[in-house]
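First the structure, then my questions, so here it is.
Every protein chain of the complex appears in place save one, which is left out.
As written, the chain order gives the labels A and B, with residue 1 at the start of each chain.
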Amino acid sequence: MQTIPDKNSPDQIRNDALFLGKIPSSPHIEESISVPLLEIRDLTIHFIVHRRVTGPNVVVHAADKVSLFVKRGETLGLVGESGSGKTTVGRGALRLIEPTSGEVFLNGQNILKVHTRKLRDMRRKMQMVFQDPADSLNPRFTCRQTLVDALSHACYGSQDILRKALDLLESVGLNPSDLDKYPHQFSGGQQQRIAIARALAFTPELLILDEPTASLDVSVKTQVTQLLRELQKKFNLSFILISHDLSNVKYMTNRVAVMYLGQIIEIGNTSDIFSKPMHPYTRVLIDSVPVPDPDQKRKRASLIGEIPSATEPPAGCRFHTRCPIRFEICDQKEPHLAKLANGHMVACHLVNSSSE
Amino acid sequence: MSEPLLKVQDLKIHFSTFYGVAKAVDGISFEVQHGEALGLVGESGSGKSVTGMAILQLIQPPGKVVAGDIIFAGKSLVDYSEKEMQNVRGSKISMIFQNPRTCLNPVLTLGRQIDRVYLQHNNVTPAQASEHRLEMLSRVGIGDPIRFSNNYPHQVSGGMCQRAMIVMAIICEPQLVIADEPTTGLDVTIQRQIMELLAEMRERMNETQILITHDLGVVAETCHRIVVMYASRVMEVSPTRQLFNEPLHPYTIGLLNSIPRVDIDEQPTPLPGYVPNALNRPSGCPFHPRCSRAQERCQVEQPELVPVKDGRSAACFFVEK
Partner (left out) sequence: MDQVYPLKRPSIWHVIKVFMRRYDFEIYLLRRNPVTLLGLGIIVLVTLIAIFAPILAPYDPLALTSADRLMGPSAVHWMGTDDYGRDILSRVIYATRLDMVIATSAVSMAMFIGVILGAVAGFFGGIIGEVIMRILDVIQAFPAFILAMALAVSLGSGKMTIIYVVAFIMVPIFARLMRSEILSARGRGYIEAAHCMGASEMEIIFKQLIPNCITPILVQFALSMSYAILDAAALSFIGLGIRPPEAEWGSMVNAGVGYITSGQLWLSVFPGLVMAIAILGFNLLADGMRDVLDPKLRS
């Protein structure tokens, strides 16, 4: 008897993904066998900033046809300048912002098509750690209240809650005596640890880290980064790291997606991106990071101008207005993401024409 | 050696709060030579920004300079009256702030704001001022100075606001420019542009600069000499190259090892512990609770900043002379 394949079965999804070219088929068969934990397909998010009575509305193209996937246990970096839409994609994946179109699959289930109640359940599997820990903790809740609140949402019985809260505190490196302190009594690094503990209360599968160390002190940053890596191993977590701090991204991620004006312009393994960046923007971005080594006299390609407004993105390749190596076709035709080896993909006419 | 342009001697600044006296700056000394770029590096709460404000005598109550001296071009700024200081600020010493958008007046055009500074310190007509402003703007690489001048701060990007701040700071051609985290909050590509602009201004206008920042990468690329501060005290003073190649103080070593690098594949090792609260500083050496080399002596006795070699100095008992 022939069985009708379940539309949401892992195999079916993988086949779909293979068919759509989202997963590189060979030679890394073994890697691609695992179904991605999160898959985003053609996610588009537009904000209407100004409704006009006559003529078209003023629309911010915060994300345009963004496709990416996150495998279990891996870290995907999302980098770009402010205004590139990296935070929007992170929020869109959680449906904290309602996307204009596209699909977001968590474990094969489309999060954009579920109802409120189911959405709440699904969100718990994906937690977010925010940039400013002081802002992300309720100032009127003690550490205990914050954790108890989270744990009761995670459906723990009142018997287990305190014990679990202590476990969480321990796993993020805080003391039980910190339970009754208010957020303002902690330092930034400690506040971020509480925020991480709160996210872990749900035993999530995916953490979306929105600049988790940007507002922390230099000497504390690495502590928090290290903690996140330890927790990743311990709980087999997947991360999406949204950051503009490229050195941290290099240290933390397995794969990186570079965004510019709402589009992914390059995506690939971290080592590939940092050792041989293909897109001119990626190259400039990496070159621009100040390096704490005065002896290094690197050739620097500094970028002219600033990121254009996302209400009217440039025609053709969106980067052409600032690109140091643009040529005729760039302002007319939009480059598509072309596949290179190892799942490395680049959207640049120069790379595309040379590889074809 | 010639007389330094700025000399900070044993400066102490205290803030009295409900929770007690916060020693924001606790006896620091350093010098800035003519034409050099000095980096003041530290984490938040290390007292680096307060030091910058103190040089311009901008400390507001409940903060107070309780001891020490700031000597600028041979004269003590501490003795200056508010009126005399106003003549110094902007024309002899000027400051670039971290958040340009909140430091600019939202209801005045950028051009008006720049002109105000120039008119305050120079006996010129408004027409001359605006001519001078246009010239300066094109010197900092603004393509269309007239259009730029007619914009209000909210109409331009953060990078452009910072450019306007820089022009305001250098329009009177001051001898010393203090830049307090000038690139924090800007994107790396814009940060690079601003850093290049500051370096260019220093060379072309023979400025002396103090760059206050937490980013070791920024100082490595722009400064000649670096003062490392931690918990209100100076830990180490070194020329840039030596500091990065052979850091002396355990804090500097730990800090350098703890930052991930984009250029090399090396795993960072985090510094343990937290930055101490300004109200509750550890006894002895402020770094001892986090220091791997700390011994009993460090808990009791505060190490002084002593010269080591090659114009370097460090505040640690275990640095070899």
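Basically, contacts are C-beta pairs under 8 Å (C-beta built on N, C-alpha and C of every residue); 3 or more make two chains touch, one makes a residue touch a chain.
These figures come from a predicted structure and were not determined experimentally.
Summary of contacts with the chain left out: across A:121, A:230, A:295 or A:312, the touching residue is A:121. Per the touch definition above, the residue from A:67, A:84, A:107 or A:136 contacting the chain not shown is A:136. On the side of chain A, touch with the chain left out of the figure occurs at residues 94, 96, 120-121, 123-124, 126-128, 130-132, 135-140, 142, 144, 149-150, 153-154, 162-163, 166, 176-177, 179-180, 182, 184, 195, 198-199, 202.
In this section, only the chains that are shown with their structure count from here on.
Separating the centre of chain A from that of chain B, both taken as means of CA atoms, is a distance of 34 Å. Considering their complex, residues 81-82, 187-190, 217-223, 225-226, 244, 246-248, 250-252, 274, 284-286, 288-296, 298, 300, 302-303, 306-307 of chain A touch chain B. Chain B contributes residues 43-44, 157, 159-160, 187-193, 195-196, 214-218, 220-221, 240-241, 244-245, 254-256, 258-263, 267-272, 274-275, 277, 290 to its touches with chain A in the complex.
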